[in-house]
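Presented below is the structure to which this report refers.
Then we have chain A:
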Amino acid sequence: MKTTLSISVAAALCATSAMAETPTLNVMTYDSFVSDWGPGPAVEAAFEEICNCDLVFTGAGDGAALLARLQLEGKGSDADVVLGLDTNLTAAARATGLFAPHGVSAELDLPISWDDAEFLPFDWGYFAFVGNAGEDAATSLKALAESDAKILIQDPRSSTPGLGLLMWVKAAYGDEAADVWAALADNIVTVTPGWSEAYGLFLEGEADAVLSYTTSPAYHLIAEEDDSKVAWAFDEGHYMQVEVAGKLAGTDQPELADQFLAFMVSDGFQSIIPTTNWMYPAKLPAEGLPAGFETLVTPNKALLLSSDAAAAARDGALEEWRAALSQ
Partner candidate 1 sequence: MIQKLPAWLAMALVLGLTLGTLAAVGWRAELGRGLSAADWAAVRFTITQAIMSAMLSVVLAIPAARALARRSFRGRRILITLLGAPFLLPVIVAVLGLLAVFGRGGVINSALAAVGLPQISIYGFWGVVLAHVFFNLPLAVRLILQGWQAIPAERFRLVASLNGSVFRLLEVPMLARVVPGAALVIFLICLTSFAVALTLGGGPRATTVELAIYQAIQFDFDLGRAALLACIQFGLGLSAAFVAWQVTPTQGMGRGMDRIVQRWDQGRAAVDAAALSLVALFLLLPLAMVVLRGVPGLIEMPSAVWAAAGRSIMVATGSAGLCVVLAVALSLRGGVAVSVIGVMPLAASGLVMGTGLFVLVYPFVSPRSVALPVTILVNATLALPFAVRAIGPAVADVKADYGKLAESLGMQGWNRLRIVVFPRIRRPLGFAAGLAAALSMGDLGVITLFAGEAQETLPLAMYRLMGSYRMEAAAGAGLLLLALSLLLFWLCDQGGRRDADA
Partner candidate 2 sequence: MLTLDGLRIFLGAFQLSANLTVQPGITAIIGPSGGGKSTLLAAIAGFQDGAAGRVLWQDQDITDAAPGARPISTLFQDNNLFPHLTIAQNVGLGLRPDLKLSQTDLLAVAEALRAVGLDGMEQRKPAAMSGGQQSRAALARLLVADRPVVLLDEPFAALGPGMRAEMLALVREKLVGRTVLMVTHDPDDAQRAADQVILVSAGVAAPPVPTQELFADPPEALKAYLGK
């Protein structure tokens, strides 16, 4: 209600030509971030309380579409901040030359060290196969490949989790990745264009497990009081997804953008993340994680290729994947 009120107040102000009084910060992000049930509305309300500005989120498809959208807009982009890229995309994002250093030095709570000058994490998670509690759970990628469990995965060419799995196999098995894919081929029910389709199919009972996140069971537990979903812990370790934001060099609101990035790693933003984006906050808020998160599996090893390594590996890994699954 407050949001609606502040929007209508802002609209009224615009109408009375007081536009210059309230600066606007444009943040481009992925779709599910801005939706009413995503973090967007709460983040907007929290930031607008302290910034004396109008925060406008623009949704641009999913994570991959976000980068394409930014490249389409190029230097002329209205956006001041881009939020929602992951480490598999940051090399390409950096190569556009559109980003400026974020200048924030915060103690982050990531399982890995972070020292990227342009991109600042706001949340992270581990990819994992999510299955039903009480059913046989594979304990490693190899074991999964040898089992006759049926899984749903996403296409690495159109979805970020799909790309994440590609990197997971590559990071865990390097040159043997192609063999692992060949062994996994008969476990894969189908490959969906995006996360939503795969997860929907899984809930319909189309497979024993779906590629998602270790945090996915938290949604069912907290929002639906349903503890029937579990993530499978794998011996090889789990590949991470680190979601980042960056400031655009062409912003006309550099101070506001800096303020937003600083706010992004503060409690006001971070405490919203766990139960709206269903990921781990990049900086643990003072009150800690919401009840229920302690039940989630914690991988013994975090895998992550550096953004440059991920970019370098991508095309080759994609070809291995395609060849193995086209047999």
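The rule we apply is simple: a residue touches a chain if its C-beta (ideal position, glycine included) is under 8 Å from a C-beta of that chain, and two chains touch if they have at least 3 such contacts; residues count from 1.
In picking the candidates, the idea was that all candidates are chains of the complex that A comes from, given by their letters.
Every value quoted in this text rests on a predicted model; they were computed, and no experiment measured them.
Every candidate listed (1 or 2) is part of this complex; the one in touch with chain A, counting any copy, is 1.
By the touch rule above, chain A contacts candidate 1 in their complex via residues 31-32, 34-38, 40, 56-62, 64-65, 67-69, 71-73, 76, 78, 92, 150, 155, 157-158, 185, 188-197, 199-201, 203-207, 216, 219-220, 223, 278, 319, 321-322, 325-326.
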